[in-house]
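One structure is given below, represented as structure tokens, and several questions about it will come after.
Note that one protein chain is taken out, while the other chains of the complex remain in position.
By written order: A, B and C. Residues from 1 in each chain.
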């Protein structure tokens, strides 16, 4: 008899021994009458397996390739392949459902996974430092305990106050004349005007924010310095501390705070010296980046995490596009510069680049615009090419976001359905 | 014999008793030779069921998990699971078609479901108040009867007239000098100019809309007050009346109308006192919100309802993004403020925030724009990040809208095909 | 025996007579031993049909509902339903593939179908008027013959020349002083200036386009009048002629051309009288709409037809959104008007509406912008709500276009594969 009859879950399959023997090492190639599955009376082998998927298995023997009906479950197939002892990669024409599932598992991992503290570091520490660990979890894992939540709200409030104070400090309604110039104010003003310092700088030198704002700013500054010191001192592994981008930013901000505090006493020197002014301005400009700390808490929420994941995934492509935009901007800048040679607003090519960017992003302030016919044609082309080029990053970000969002919605629905059986990796891995 | 032969609709299945007994309580585990389905002559059990889905059922016994061929109908599977007395949730790798159908049912419900009046409230009222109910349905259910439709059109006209009147009242071509200043006009003008009130305010104090506009405004105002009074008096449950957002808005608008009416007599005082002016302006600004009443009727049409549903579903995500935009705006405001320190238009950071928002939304009025090199770089980054960040809300709203829209189109097609068998929840629930 | 054994293409099915008899009139319910399909020796009925789809047929008897495996071909099912004499509509849970195919057929029809002339009208005419028909096809069916193509190119050229002439006529470099004012020019100028007519009007009264432009304009005008006269005279059914939107537009344009020609002789009167001027300007403004004639030819190409189909399908939704935008614009206009009460640029609410539209579309000319804090907040909200609301029409148009485009690409591929077997409706209808 050159064919063998296989009874798989009640369905009969027949295949020639020749085909089976082509793949030695697999379970079917090793079949013999001594197997426990052999039924002598019917001259057949019986297996308690899914007959539908067994057809896929037999196709492997028939054609030497692994093809796959797209309606079957890939995980079931995986199980069968393991049972029949077949090791073969799927053909490229049928691999799509596999890849999709694998991709899905990766995405779900990214969505769920909260950033963990390295518990190992704490576990290696002596048991006595439980208080240290407690402070760390309160500060770094905002949803871990009630105390942590209270601390998070407090932290939020401080950031909010500090931001509002910084904003208000620059508004003239919240500034008063410096007490130091008891009558010398006019003298100082004359001195500054004589030295060609512009009016806005003069008002900033002669005035200062209300006392209450200054005090609040000092207090919030102090809070952030203390907060970071405490966080660093309780951190289990100091090395990893400065590998986090947010922690490095914190350090820079705190150094800027101290520098600002020192520099503030030399305000007249600042407004006279270009370099000192740039340093002072940079310190101020950096300080407000503590607002990014808000994102750290925000990332605890899945909704915002998927936005960040989408942006992060798009980053590489976006940077390439940014370079392309810049290249295009330089080309347009060059063209507009020569087209508008008689136009004073395009005094150099950097103005042209600024024009090109403002036009391509369709912002169009109107501080600079073409006048000549050729200039207008270049401008129109610039606007149109901007719309078309910028359609691509929009497509990328929107596409990535939509993908994550769908997956997230699905994840929420599954979670809602079977709370007792959480979706974990081992369960849906292929 | 350790295996059992099952004849399901003519197809034979064979499975070992051992596997079946693993899940006690299910129909297959309880099989015995006393069952009516047992055919002694052939030593088999016969069932009048779908053989294709039965394979899924047997897989549950074979693997202990519920997997699912994606081409089968989920409702049929539901029926079979019920017949075979199996209670088990689907594996996460095959649950997708289930979730999709469930999601679909929820969406169709949202699309169809018109907002109902609480008929229960009316049903508890004494039978005599039929007229009250009739007025209520005319006013609240615009498509319920012919009278209701006529009333809706009339209501529309009144809103339209009232809006046009409000718009025209502010136009100088529709204003005349107040009669009260018989010759005193110039005197008044001098008085006002002496008190530094700006020109536009002066023209508004010295002029007033044409008599006919004023009369029309009073009439429409009166109509809205009466309309609300009637609607409140016939409302079956007064408590729920003010739970509706639109009704609360109506109340506020009507209070504003009365306040406006009272304040109008003190127009000179209004333009002198800051507080009175703010009150008066607020009353005016609020009045026009009666235009939102138009949306209530519009919601009767499915087309607009899906737009609102899409916006409503997107609201939570949009508010998160709005906050992110604001945070980014503050960061950019800070940077541009220090970068453009010598530029007068950026006089404080609030100007910077305004600049950042105008740039990120690509509106770019041009009232305020960077001049220095660093300022231009910050501005360009601001515009680009705006485009990228705003791609996300566009993706969210467009995505939600498209989903609802597709579902709605499908719903229309099904309805068109089988009017006698309307799609209702019980029919397609899983 | 209470069950019947059916051999369908070699696969055996078994079902109880009871279930079959539930649906009298169907082929299976009418089975008896006298049927030619009955095989006495095996006590079975044999059918030469697809066994996989037969399972769907049996499910109808088993569950009383028509369900459908999504991998099967709907047209094959249709054939089987017809063979088995079953009339039943698909359950709503499985109807999706049906609807999809039907929808597809409708779309393909829309894409292919070129607008036909009513050949019936010609067929009813006496045979002698063959020349009339020939002229008609040359003028109306640009791709029908070589002569028609030549005529189309000529028509294109005339439109192009006429458009360029109209554009150039307004440019000062292509205008000269009117010969009629032999020295009186200055006198006329003084007269006009004395009557407060603005400078631009004066230049238009005192100058006129170059002689060559005027002649070209007259010639093209004449061509269009003749073209329409001829087309109307050869038209087989005069009634339908004016049912076409483009033909009505042609008529209006031609009337405008004649009116313009008459009015041109009274140019001084025109610039003095407001009404005459508006008439004259309207005539000019209308004339250029002959450019829309270009679209008629463009529609012969499938690529552009799908764009128009997409826009046409979106029209209803877009108009609803336009109204919503307008409503929002009025609300924002009202708010900004009171917020910016001290700002002269917002002199009335119509200015506010203009501001709201310019902001919502993110155009932002900068002719009008808020200055106060509340005004800026209203402006920012306006810009953001504009972006969100305008995401919807973009989604609608882009969605519709993408759908048609995909279908079109598919259609092209099918056509390329089997030119001998064109895809026609009867073939793929369900």
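The definition used in the following text is that contacts are C-beta pairs under 8 Å (C-beta built on N, C-alpha and C of every residue); 3 or more make two chains touch, one makes a residue touch a chain.
Since the structure is predicted, the reported quantities are computational estimates derived from the model, not experimental observations.
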*Taking the full complex into account, find the residue in C:35, C:190 or C:322 that is in contact with the omitted chain.*
C:322
*Which one touches the absent chain: C:88, C:222 or C:281?*
C:281
*Of the residues A:263, A:376 or A:413, which one touches the chain left out of the display?*
A:376
*Spell out, residue by residue, where the missing chain touches chain B.*
71, 362-366
*Could you please point out the chain C residues that touch the chain left off the display?*
7, 9-11, 46, 48-52, 70-76, 79, 101, 163, 166-167, 170-172, 198-201, 277, 281-282, 284-285, 288-289, 291-292, 294-295, 303-304, 307, 310-311, 318, 322, 325, 350, 354, 357-358, 361-367, 390, 393-394, 397-399, 401-402, 405, 410, 413-414, 417-418, 421, 423, 427-428
*Which chain A residues would touch the chain omitted from the figure, given the whole complex?*
3, 5-6, 11-16, 19, 55, 58-59, 62-63, 67-72, 89, 91-96, 99, 102-103, 316-317, 320-321, 324, 327, 330-331, 333-335, 337-339, 341-344, 347-350, 353, 359, 362-366, 369, 373, 376, 379-380, 383-384, 386-388, 391-392, 394-396, 398-399
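What we mean here is this: only the chains that are shown with their structure count from here on.
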*With chain centres defined as C-alpha means, what is the inter-centre distance between chain B and chain C in Å?*
29
_chain A and chain C, separation of their C-alpha mean positions in angstrom_ = 42
*Any chance you could list the residues of chain B touching two or more other chains?*
11, 70-72, 350, 362-366, 394, 398-399
